[in-house]
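Only a single protein chain was left out; the remaining protein chains are all shown in position.
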Amino acid sequence: MRFALDTEQRAFAASLHAMLTAADTPSVIRDWARGDPARGRALWGRIGAAGVFALAVDEKYGGAGPRPVDLAVAFVELGRHAVPGPLVETVAAAVLLAGPALAERFLPSIAAGHTLATVADRERGPEGSPGAGRALDGEVAGVRLVRAADGLWLAPGHGPVRRSLDPARRLTELSPGGELLTRDPPKDALGWARLATAAQALGVGLALLDRTVDHVRRRTQFGVPVGSFQAVKHRLADARIALEFARPLVFGAAVTMDPADVAAAKVTACEAAYRTAVTALHLHGAIGYTAEYDLSLWLGKARALRTAWGTPEECRDAVLDGDAGRP
Amino acid sequence: MRFALDTEQRAFAASLHAMLTAADTPSVIRDWARGDPARGRALWGRIGAAGVFALAVDEKYGGAGPRPVDLAVAFVELGRHAVPGPLVETVAAAVLLAGPALAERFLPSIAAGHTLATVADRERGPEGSPGAGRALDGEVAGVRLVRAADGLWLAPGHGPVRRSLDPARRLTELSPGGELLTRDPPKDALGWARLATAAQALGVGLALLDRTVDHVRRRTQFGVPVGSFQAVKHRLADARIALEFARPLVFGAAVTMDPADVAAAKVTACEAAYRTAVTALHLHGAIGYTAEYDLSLWLGKARALRTAWGTPEECRDAVLDGDAGRP
Amino acid sequence: MDLTLSPADEEFRAEARAWLAAHVPAAPLPSLETADGFAAHRAWEAELAADRWSVVSWPREYGGRDAGLVRWLLFEEEYWAAGAPARVGQNGVGLLAPTLLHHGTAEQRARVLPPMASGEEVWAQAWSEPEAGSDLASLTSRAERAPGGWRLTGHKTWSSRAAFADRAFGLFRSRPDAPRRHEGLTYLMFDLRAPGVTVRPIDRLDGRPAFAELFLDGVFVPDADVIGAPGEGWRIAMSTTGDERGLTLRSPGRYLAAADRLRALWRERGSPAWARRRVADAVMGARAYQLFTYASASRPLECSPPGPESSLNKVFWSEYDIALHETALDLLGADGEAADGDWAEGWVFSLAGPIYAGTNEIQRDIVAERLLGLPRGRR
Partner (left out) sequence: MDLTLSPADEEFRAEARAWLAAHVPAAPLPSLETADGFAAHRAWEAELAADRWSVVSWPREYGGRDAGLVRWLLFEEEYWAAGAPARVGQNGVGLLAPTLLHHGTAEQRARVLPPMASGEEVWAQAWSEPEAGSDLASLTSRAERAPGGWRLTGHKTWSSRAAFADRAFGLFRSRPDAPRRHEGLTYLMFDLRAPGVTVRPIDRLDGRPAFAELFLDGVFVPDADVIGAPGEGWRIAMSTTGDERGLTLRSPGRYLAAADRLRALWRERGSPAWARRRVADAVMGARAYQLFTYASASRPLECSPPGPESSLNKVFWSEYDIALHETALDLLGADGEAADGDWAEGWVFSLAGPIYAGTNEIQRDIVAERLLGLPRGRR
């Protein structure tokens, strides 16, 4: 029992943080949102080179995984910097493609960060959760998978694209048919996707909190910093508390990969991030409400992740079906 | 359209308030809770003499009603002073007994405040809502009614008594059998009971808020009044807002007597009173947590009224079934 | 206590309903925060005005129907229940017009109000500055005396509708040496296309230019466009912000209609039990707000001070609005993140509620201090 990141994991987080800070992600995101993914793809390559996607790929298929804890470490940083693109979906694809025949064909390029992948999960949706059948960023992904009840398909193309409240996300219908890759793909892609989403949301929430604390320390009204008002302080304290109690759920889920743990991490981290977003927006005042101010890049993501890969209610169902933490 | 109390109604409220203030209700309640209802019965007589119960009795049976708005005015005051006893149940009994054969036998004494009545509502519970089949204060009531699916019964006695979180309330099983009064009692007793409960809860909430505002203005910590901390002020502001928006629902329900309006008033007023109770307890600190301090007499009542005559969920069901306020 | 409408009020309601049924566009107009949508909404205002439905509570001479508060409430209920478009002229109608009716000259009213009523002139507000948001008294934009009028210089921001509007109104510091910050301010109207005005649209979260920055460089305003006496701006504006927080900003009819739409969405989605409580709360909240407003409308004006009462009101509707839209997005499931739905735009709009017109923190301070009598503290 040692429930803490080790030195190597902390160094991994720090190196990703440094790389992403240097990459000036806000301007990368704005390019991406405008439909110019060139810099985003370049950044993706560096993330791949840092070994992030390989963490979801089994060593026997040439990856460095499965290492869900390290993946969670990485996704907290990806969320903290609001990195655009189908990050979670690429992880899910790597898990879905981990079979003897498919791995060789797809995984090396995915693990290296050369190929962006996306997944439409039609097993859960659209009946279970409206809209869940769509894929993220289908028009930029090189591999477009459809997980349907009858197996895993390689979609031949994509259909209409909808904008998301997160300007960096495009919701894409995938074309039906295509190549049937396997009738029986691995079952645990949903768990990996939820874990990655939870970690990403935690990072988004932490960044929103940091930015807001910074803002209210500098912004003055009525002659004093806005951050000296008790009502403001307490709202931010509540955000911190929610994020600090989401964090162990995220890493605990990464350790156990128990579906109930993963679902609890997903709903709790996403809820904490969303609540922090609403607080951040409110405490920034009007400027937080503008698209040109960088805060907006995190706000929309907090909203979007909340329902990605399972709504809060779906996740709560998984929690109540399980028995996580019982000896 | 004039949605405001008239001069007479305001005078009625003021006179009840003056009478109840003079009655020193906290000590009456403590006697009542100890099993000594003598002063409570005397107060009941004065409330009856003031015409409160007659408001639920039709003029054709010797009452002054039906006057639900005036009844709501009265019950706000009864709640504000935490008057003990089966007040709501006596109103419900008056409505249930409003039939040609029964009225003459029961209603004069009930309307005058000479007889306390109680009702076990077995039509809804215990299946629909656990515990709903019990009667309040069955051991002091002179008329004990059971509203069952097959009609209205006069119970021959009462069974075991349970204590409530409100020290003034005793939850009584009524004995089965007895006299079948009618197979087909009036249907609207539930609406009257819910309206009276809502108004009573509003009064309880208003009293809790007043007492707490008074306390935090006087109590100092760290050299300043506790009521000058913004966190304290905002919690009390929220209590005020909740109560101020419950009030029009209560009087609106009294005007329309629409089941959806009545249910909305019940759940909103009770929720506002309960939230105010939790705030009041917290802001009083430890002293609010003691039985000897009078605040406790209102705190327990706020909790108890929340589930009396319909849980929040039952009331929300009634709201969603209705169409109140639609032209 | 009486919720019955007089036969004349019922007749008014029926007339409004019939007119709306015949005129409300079958398809929703494009968002009014776009150039096309702004034009379409302006045309709709003209259509309303042609039959005197754009400003029912105004005097007839300016295009209204002299309708009392109750009839205005009834009109709003009908308007939103009919699914009619958002009101592009709201800033002028809700904020400037009451100010002119109380503090303007007859000449100003006659000149400004009719084109406002018809949508010919759409007004933007110009209150905030980069360093003066909640703390409005700290604003620094100047009005300097010039022959026959004033010259405005400074930087206004968060000016709603200004990306496409025609004119604007706001406060300017005309006596920088006034002993207290809220003294020496003057209330003026100016043309957004006048020389010296630069309008920079600002995109809202969803990418739509819902407001703008205004850079003013010696913009000339004739004396005729000063409201009230120079230096009296603060007092005049405060009577307007009271209105802003209260009824004119958000009528109960909007929420009754929104709650109905939410309930319909919930049923469409199969009435999921997990959302039952939140949908019921939305229905009850709309009814509470409606009845609260009827109660306000039933009180003689002198019994309901606009300040603290409107603070209760503002906290209530702004939090209600967010909760309602969050419930709707949750009912949409994974579709909730799509930016192109009505509910999504409503959600974005709702998030601004606790910020503008005085943050909810300030409103709660007002409730605590002025209604509950708690000590002022340091804020």
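By written order: A, B and C. Residues from 1 in each chain.
Definition applied: contacts are C-beta pairs under 8 Å (C-beta built on N, C-alpha and C of every residue); 3 or more make two chains touch, one makes a residue touch a chain.
All values derive from a computational prediction rather than experimental measurement.
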Touching partners, among the displayed chains, of the absent chain: A, B, C
Sole residue of B:L171, B:A237, B:V250 or B:A318 that reaches the chain not shown, by the stated touch rule: B:L171
Given A:F251, A:Y274, A:Y293 or A:W309, the one touching the chain that is not displayed: A:F251
Residue of A:A18, A:A38, A:L180 or A:L320 in touch with the missing chain, whole complex considered: A:L320
For subunit B, residues in touch with the removed chain: 125, 129-132, 134, 162-167, 169, 171, 221-222, 224, 229, 231-232, 278, 281-282, 285-286, 289-292, 296, 299-300, 303-304, 306-308, 311-313
Subunit A, residues in touch with the chain not shown (by the definition above): 1-6, 9, 69, 209, 213, 216-217, 224-225, 227-230, 232-234, 236-238, 240-241, 244-249, 251-252, 254-256, 261, 264, 267-268, 312-313, 316-317, 319-320, 324-327
Subunit C residues that touch the omitted chain in the full complex: 273-274, 276-277, 377-378
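Here is the rule we use: only the chains that are shown with their structure count from here on.
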Relative to subunit A, chain with the most remote C-alpha centre: B
Subunit A and subunit C, separation of their C-alpha mean positions in angstrom: 38
Multi-partner residues of subunit B (each touching 2 or more other chains): 229-230, 234
Where subunit C touches two or more other chains, by residue: 361, 364, 378-379
